[in-house]
Structure formats: C-alpha cells, structure tokens
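Yeah, one chain of the complex is gone here, protein chain that is, but the others are all in their spots.
Just so it is clear, A and B label the chains in written order, and each chain counts residues from 1 on its own.
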Amino acid sequence: MSLLAQLFPPGVLRPMELGSDGLILLTVAGLLFVLTRYRKWGWLWREWVTTVDHKKIGVMYLVASLVMLFRGGVDALLLRTQLAAPGSTFLGPEHYDEIFTTHGTIMVFFMAMPLMFALYNAVIPLMIGARDVAFPRLNAISFWVFAFAGILFNISFVVGGSPNAGWTAYAPLTERAFNPGVGENYYLLALLISGIGTLASGINFLATILGMRARGMTLMKMPLFVWSALVSSALILFAFPALTVALGLTMLDRLFGSSFFTLTAGGMPMMYVNLFWIWGHPEVYLLVLPAFGIFSEVVSTFSRKTLFGYPSMVGSLLAITLLSFGVWVHHFFTMGAGAAVNAFFGVSTMLIAIPTGVKIFNWILTMWGGRVRMTVAMLWQMAFIPTFVVGGATGVLLAVVPGDYQFHNSYFMVAHFHNMLIGGVVFGFLSGLYYWWPKMFGYMLDERQGRWAFWLFFIGFWVTFMPQYFLGLEGMTRRMYTYSAGFGWTTLNQISTLGAYVMGAGFLVLVYNIVWSMLRGERDVTGDPWDGRTLEWSLPSPAPEYNFARLPTVTERDAWWHAKREGGAVAAQWRAREIEPIAMPRPTAVPFFIGLAFFLAGAGMVFSWWVVAAVGFAGVVALLVRGWFDDQDHEELSRDAVLRVEAAAGRLQA
Amino acid sequence: MNTPLEAGRAGRVPLEFSDHHGALGILGFWLFLASDVVLFSCLFAVYASYGMRTAGGPTPMDLFHYGPAFAETLLLLTSSFACGLCVYQLRRRSRNGAAAWLAVTMLLGLGFVGMEVHEFASYVALGATWHKSAFLSAFFTLVGTHGLHVSFGLLWAGSLLVQLWRRGLNAVSARRLYVFSLYWHFLDIIWVFIFSAVYLAGRIG
Partner (left out) sequence: MSQHAVTHAPAPLEPPARHGEGEHREQREHGEVEIGALAPHFEPVAFPGKQVAGFAGSVALTVLALLAVMHHLLPPAALLVTVIALAALQAVVQLGSFMHLREAGGEAWQIPVLALAFVIAVGIVGFSFWIMTFKWGVS
C-alpha cells in the first residue's frame, strides 16, 4: 500500500473530518500566535513543561481532561443527532462505528482518568500534610506519557483512520483479517502507552499515602478522600497489568502474526474478552471510589458535621475494592461460559451492591441533623444520591443472569453504565472541581453560573438516559447506526437527543463559568472559603510551591477543623524561628522528552515503521538512563525565600 | 539526595534504608513488583488455557526436553543466589565484594539468556513459530516476556557496575543495588513457575 493511501484512507477524507482538521489547525495556529506575541515560550517551558510540582501537574491534567470532555461530548452529540431520526444518513455506518469508539475510549481513558489524577495531584499531598508526592519526577513522566498518548489517539481521524471496534475492542473484529487499517493500532498503542503512565501514578500515590503522611496522621485519621485514593491506586496496581496483556496480545496478533485471538490456529477470541474485563471491572470502581471519597468530604463540610460512620466507610471501601476483582464475568454472561460460572459471578455482582449501600446511608445520616449549605459542590452530591441509586438498582437487574440475557447489549445496558459513570463518576468529579477550585487557582467559581450549569447538565442527563432504559426494553440494541420507523423507537430517541443537547449546554455554561470567574470571580483570600475540615484548607490559595512552611502534626480526624476550634486565627500561622530551609525537587525536561519519545515509538508501531519505533524506544531508554545518572535533582529553598512567601501570604506570627 | 548517615544509626539500619526518600523508593519498587506478579499471572492464565491448543502443530511433548530446561533453571537459580551474596557484601560495606558478585550474577544471567535464545531458535528451525498455533503464541509470549525482563535486568546490572566503579558505595548506589536484587530474585521466582507449569507440565502429557 502506498504511503499516501496508508496515511489518508477514505475515512480520513470525509467533510466532517476535513472540517475538524481545519479547526484544529486554526486553534493550534492561534495558540502559537498568542504564545509568540506575548513572549510566553520561556514561561511555558519553565513553569509548565519542566515542572515536577504536583499542583501544576494537576492543573495540566485538568486542562487535558476538559479538552477531552469537549471532544468526547461532541462525539456523543454526533451519535445522538444521527439517532434522532429513523433512516438518517447524517453518519454512515462506518463513520458511526468510529465515533462511538472514540467517544467511549476518550471518555474513559482521556477524560475520566486524567480528571481523577488532576484531583489527586491537586489535593492529596495537601491533605496528608506532605510537600509533594513520593516520586515527583515520575509524576511528571506519568503526565507527559499520558498527554502524548492522548495526542496519538486524537490524531487518528486526521491521518490513518480512527479505530472502529468499540471502546472495548473485542476480538476477532480487531484482528487484521477483519480490520486491516491502522485505526485499531492507534487504539492499542495509545492505550498501552497511556497505561504505563497510569501504572506509574498508581505506584506514586500508593507510596505517597503509605509513606508520607504527616506525623500523627494514622490510617484511621486520614480524610476519606485519601482513603479512596489509596484503594483506587491499589486497584490501578492490580488491574492495569491485565489490560496491558489484553491489548498487548491483540497488538502481537495484529502486528506480528501471533494466534491468540484468531479464528484459526486454536486462538480463542473469548480469552480477550476475559482479560479485558478482568481489567475493566476494577477500572470502573477505580473511577467511582474517588468520587465516593469526594462526596464524603463535601457532605461533611457542607453539613458542618463529622462524617457519619467513618470506620464503616473505610470498611466498605476495602470491601468494594476486594469484591471488584470477583465480578468481571457479568460483562459477558451471554458468551457461554456456562451456568455454574454465570451463577457464581451473578451472586458476587449482587453482593458488591451492599457496601455501596452502606456508604449511601452514611452520607444521608451525615446530612441528618447537620446545618446544610447548598453550594454547587453540595448540589452535585445531592443529585448523585438518587441518580446513582437508580443506576445501582438497574445494575442488580442486570446481575440476574436470565434477565441479562434480555438486557445485554441493549440500550438498557447503555443507560445503566452511563447512569453509573455520569451519575457517579462525573457528578463526583464536578463536585470536587467546584469544591477544590479555589485551592487550586485562588478564585471561586461563580455559584450562580454553577447552578445554571448544574441544572442543565442534571436535567439533561435524565432526559437523555431515562428514555434509553425503555428503548432497551423495547428491543433497541447498542451500536446500531440507524433504525426503522416502524419499530416505534423514534419518539424516545428524539427525547434522548434533546437531553444530550441540554447536557451540552450545561458543559458550555461550565466553560463560561471558568473563564468568567478567572477574570471577574471572587478571590479566595483566606485559603479556607468553605470553613473546611481538612489540612488543605490551612494553606493559602493557591498553595505555595513547598505547600507547608512547617510540616504539621495531627492528633485527630478533621485535623484542621479542630485546630481552628482550639487555636483560632493562630492555627494557620507560623513563628519565624520555626522556618527552616526546604529541599525541593528541581524542574526537568526529561519527562517531556520521554513522552515525546513514546509518541514517536507509538506512531512508528501504528504504521509499522519499525525504524521510527526503534528510535522512539531507544530514546525512552536513553532518557531514563540519563535521568538515572543525574544525582543533582534537588535544590534548596533558603529560609529567607520561605519567610518572604509566608509573610506575603500573611502567615507569619508577629 | 544523599543524607549523611545519622550518628547512632550507623549499623542499626542498612545503608540503603538510611535515606527516607530512598526507603520510599524501595517500597515503590515492591509495589511495581506486585503489579508485575499480576501481569505474569495473566500470561500464565492464557498459557493454561492455550497449552493444549496446538492446532495440529508441535506439542509441548514434542518440543520441551528436560536437559536444557533444567540447565536454564540452575543457571538462573545460581544467579539469584549470587545476587543474594552481592547484597550480603553490600551490607558488609564492601564495594569490591558487591561488584564481584554482581559480575557473577550477570555472567550466569547472560548464560541463561543465551541458552533461551538458542532454545527459541531451535524451535523456529523446526517450524514451530507463534503463527502456527495458540499454544506456541502463548509459550513464546510467556517465556519471552520473562526473557525480556531478564535481558533488561542485565542492562540494568551493567549500569550498576559502572555506577559502583565511578561513584562507589553510598546511600543511593546501595539502594539501587538492593532494588536490582529484588527485581532479580523476583524473576527467578517467576521462572520457577514457568519451569513447572510449562516445561514439566508439558512432559506430563
């Protein structure tokens, strides 16, 4: 195949794709112009590209995830537009396949995961009284590896062609015999590379939480969000290797002719499904447990009450984590594993609802008798409870194996998982975003605009997905690009599409809110706008580079809340003589270049340009070795420098 | 960053644990090893299901022989033992002792990789490539992934020898040597399962 034909197959030359290419070029050109005109290249390099500061890395993850939320959302609107009318020709079948593939892949891997890491990076070290994560340079490597993997995935529709086998990429459809283009290669390489970054972050946060907590902060005195980050990081550690194997073996089949999931030579496509979901189920818990952790923080702060049942909250997190490794077959009950296997996993799936139920009751009981303040963060929490419970109930219906034979792969299932992912994960992360935004950026997101965004998105969500439950019961299956008028599905589809556009409007209001608040929003001058309970609120907003001028000692849960009660205004102030020089990790360009090298390696593998791939991999190794031999990776911040920063923030005692 | 040994701690805590950040690094590497356990378990799961799916091609009984498999096992096991002695020398603060045993570790490891490459080449010469059957795909991937891990370890050990020679023994190089030893021992443990579940099981029939 000629190079041009390989780079520009028909799928890449559709009007929609070409139009998007134009928009991307314009946007990139605009960015380059602004950076050059305002002489920001040096600033960009020093402050962002070479940073190892967890707070800045968190901001970069956030920006990336919001951009990806936009693209994934546009994909969703395209799908819903196509389904608004029977027999629509807005999107052809191949195009539709590509869009639902990129929609799902982007939302899970390039929107939800980075948003989670954004919040972890922004807040976890602050909450445990630490100066950074355990491995700051590895943290930066994780980000850049993710970013370049995301870029690799996103350029698939520009050159080479998008993947089209769904975000789950089942064999044998992904085998080269059935999928000869490079689209699936993009999927595989981008996710394999991104997975390296994710695994490294899991290790990083596990080590951070286990080994860098402030003096006196025992495990049972940690905030619940930190607990949720701990178990979620453990889930990353144990689940992502399974994805690496599933995708890796598929890649070996596609690129090197092995016979793992082929239809001949003894391959078993079902083994791919098995491996994928061994990862896939823990993955969804890995996403939703931090959302639960956020809710615990938000509920107690805005009810002005200690979280109800802390030990049972911890216990339920641990139970969910363990159980999540024992339910994965429920994603493929219908694949023929047999009655005994299905029965076992059906029961285990129902069991996992119990610890989640415990948490729901504890959140409600926290609010009971508290003085509840309905901030936007709290609104998201209130919305989450009924939404997630409905989704959970439909999950129990799906867990009934004979029932699942009817529901599986119908719109009932589509509605269920969107219910859990949006109602649980997205609502939770948006709540956390509003809650921690002042700490990250030093200004509040406008509450009134936030309420508009909330109601649009929340109502839009219900209008989009409730009809889909009924569509599923009426027999509409997922991933179908059109339907006949005679099926009677038209009205429900139209309502669902309307809801999707309302959700889109909610997203636009959120973006407007961010920009407006950046320019005109209320500044957070105290560092503690919500009268918070945990240590991050003891710092100025945004926190100084080194976080704590003096590392705190804690004696109980909700340490900051009690410190304020006992110490008043003195609680967040230091005496000058307590300040010592602080050793901070030095900025470095190596993580950025490692990401770039992985991009090169990935692109080479995608197109089977082996020399390019080899150069990329060699680059990764060379950069790692170079970083390894660099012993001068810390610099000391002098006592005077620290005193200056603290004095400017009004934190020095007279 | 090398913190100087704190007075009174000398001898109570080994060199590689004397630096808090270094000790965290060791924990981080244990966590990575835990993830690698799960990675290999997935490859074992694939092999367990594919071990008999030979698609009319070569079977385990056809390919695997006791001699080479046992030799490879002894080479890697002795290498792991040598690595243990390397760390013992490290604890005695002997740079030359540690370097010598590290070199022995590497030589034995090199022998292992050499034998394995020869073994794979002999299968390919017989026409047993991974395209032929799911069993062969699973075999080459499981054993090959382990072999790649060992090869990477040899490169790592080489860099450590260089670092020992140029910078000597300090908290950083001690920690790196210790971490390498964890990696190397772990690879031998994985090999024990490969020897049993692939080569021995293949001869049981």
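Definition applied: a residue touches a chain if its C-beta (ideal position, glycine included) is under 8 Å from a C-beta of that chain, and two chains touch if they have at least 3 such contacts.
In this text, all values refer to a predicted model and were calculated from it rather than measured experimentally.
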(request) Quick one: jot down which shown chains the absent chain touches. (result) A, B
(message) Can you tell me which of A:571, A:612 or A:637 touches the chain that was removed from the display?
(response) A:571
(request) From the listed residues B:34, B:110 or B:161, report the one that touches the chain absent from this view. (result) B:34
(request) Using the definition of touch stated at the top, determine which of B:100, B:115, B:161 or B:182 touches the missing chain. (result) B:182
(message) Touch as defined at the start, partner being the missing chain; which of A:84, A:291 or A:563 qualifies?
(response) A:563
(message) I need the residue numbers on chain B that touch the omitted chain, in ascending order.
(response) 3, 6, 9, 12-14, 17, 20, 22-24, 26-27, 30-31, 33-35, 37-38, 40-42, 44-46, 48-49, 66, 70, 73-74, 77-78, 80-81, 83-85, 87-88, 91-92, 178, 182, 185-186, 188-189, 192-193, 195-197, 200-201, 203-205
(request) Name, in rising order, the residues on chain A that touch the hidden chain in the full complex. (result) 130, 206, 210-215, 218-219, 234, 237-238, 242, 263, 267-271, 274-275, 278, 325-326, 329, 336-338, 341, 535, 538, 550-554, 559-560, 562-564, 566-571, 580, 583
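The rule we apply is simple: only the chains that are shown with their structure count from here on.
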(message) So the centre of each chain is just the mean of its C-alpha atoms; given that, what is the distance between chain A and chain B in Å?
(response) 34
(request) Would you tell me which residues of chain B are touching chain A in their complex? (result) 1-2, 23-25, 27-28, 31-32, 34-36, 38-39, 42-43, 45-46, 49-50, 53-55, 57, 130-138, 140-141, 159, 163, 172
(request) Would you tell me which residues of chain A are touching chain B in their complex? (result) 134-135, 199, 202-204, 206-207, 210-212, 237-242, 244-246, 249, 252, 256-260, 262, 264-268, 271, 274-275, 278, 583, 625, 628-629, 631, 633-634
